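All protein chains of the complex are present and in place, except for one that has been dropped.
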Amino acid sequence: MLQKKKKSILENWMKNQLVYEGLREDLISNDELRIQSEKLIDALVANLSADGINDLDSEKWSPVIEILGGISITRARQGFSPRETGNFIFTLKEALLLVLQEEIKDDPKTLYEESLKISRLMDNLSIVTFETFIKGREEVILRQTDEIAEISTPVIRVWEGILALPIIGTLDSARTQIVMENLLQEIVNTRSSIAILDISGVPAVDSLVAQHLIKTVSATRLMGADCIISGIRPEIAQTIVHLGIDLSSITTKASLASALAYAFKSMKLEVRRANTVQKL
Amino acid sequence: MDKIPILKMGPFLLVTIQVDLYDRLALTLEADLVQMVNKTRAKGVLIDISAVSIVDSFMGRIIGNIASMSKLLEAETVLVGMQPAVAITLIELGLPLNGVHTALDMERGMNLLKSMINDTSNIGDNEIEEDDLIVE
Partner (left out) sequence: MILSLSKDAIEIIKEQDVVLFRNRLKETAIRIKMSLVNQTRLITAASELVRNMLRYANGGMCLIEIVTRGRDNGIRLTFTDKGPGIPDIALAMRDGYSTGKSLGMGLPGSKRLVNEFEIKSQAGEGTMVIILKWSHG
């Protein structure tokens, strides 16, 4: 029965959606909205049969759920609010119920039963919508977290064969992991034999952070490069000694400048003031 | 049975491991290599593991063994091209491969070996060489 009424459901639904004050014409055009809505109704009506209506887990519903999921994920990414996304599915429910009322207004009992079924179905679909919507948002957040982590650990090529990695901010396990992986990968990419890890921007070093640093240095050595730690501030030197952390296996330098000087020396490079009188 | 080829180049032996080692293959390599060092009087052994994606404690031990055995036969061992993921895993596993020399690639490994051989011939020269990164 609903199949015949597809057209009018769509019209009603579109009307409902369009009068909704939160309609985001800036994010989605009316035509696009119409195409989305049509697709969903087609799939929905094709599946509306008496027996399958209560069982949303059955195979038959997967195309509907897929379309709906796709729509909600795109909306999450485009920046729709939860209310606006919810409205999409709630207005459909209203449109469906309206058609039902018109069709079976002579038989209150059937109307009641059918309405209940439709309600239950649409409620389930709303849950699906929200689940996917939130998942979409979480993906956005996860991607941003990755980006921030990536930005906060830049590997700089200071000289042919010398890499520097200034670390700014607190070092936790997850971050040291990224620092270490980036540094080692960059050593391979640039074929650098010396890496300088500058920790002057790290507020505190505890035994866990020290352990991570030692791990990074050891891994660098296994790959065949050397790792120097520079920028150890007096307070950090104090905590390291007080905590009884042994950094003697690591080359440490007070500043990035002295680490660089050490790197030059071990690569047999010399930095000299240019002689302006004599031309080379 | 599979075997890993050992190439001779001047005073050095070259081994490129292209497959993931299983235990018996690694043991065969250890035995073959020590035999070859003895037979050719090689001064150095270069092992390229850039194509190896897994080194576990057994293979780590074999690499350490090869280095120690070669040392007894007056040859230095340099391990080259370890993948970052393998290096991280070995450290976390608790195997820093003490006493094995490492280099980024074949070319640098070769230079390192040459410099080590020169070092032993001019006794008293304690200057640390450019690429002499001994894992402690």
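Quick notes
First chain written, first letter: the chains are A and B, and each begins at residue 1.
We adopt the following convention: contacts are C-beta pairs under 8 Å (C-beta built on N, C-alpha and C of every residue); 3 or more make two chains touch, one makes a residue touch a chain.
Small disclaimer: the values here were computed from a predicted structure and weren't measured.
The omitted chain makes contact with just one of the residues B:Gly44, B:Gly60, B:Gly81 or B:Gly109: B:Gly60.
Within the complete assembly, B:Ile88 is the residue of B:Leu29, B:Val45 or B:Ile88 that touches the hidden chain.
The set of subunit B residues touching the chain not shown comprises 20, 22-24, 53-58, 60-61, 83-86, 88-89, 92-95. The missing chain lies against subunit A, touching residues 135, 138, 142, 174, 177, 181.
Heads up, the rule we're going with is that only the chains that are shown with their structure count from here on.
Against subunit B, in their complex, subunit A makes its touches with residues 180-181, 184-185, 187-188, 191, 193, 215, 218-226, 249, 266-268.
By the touch criterion stated above, subunit B contacts subunit A in their complex at residues 79-84, 86-88, 90-92, 96-97, 102-105, 108-109, 128, 130-131, 133, 135-136.
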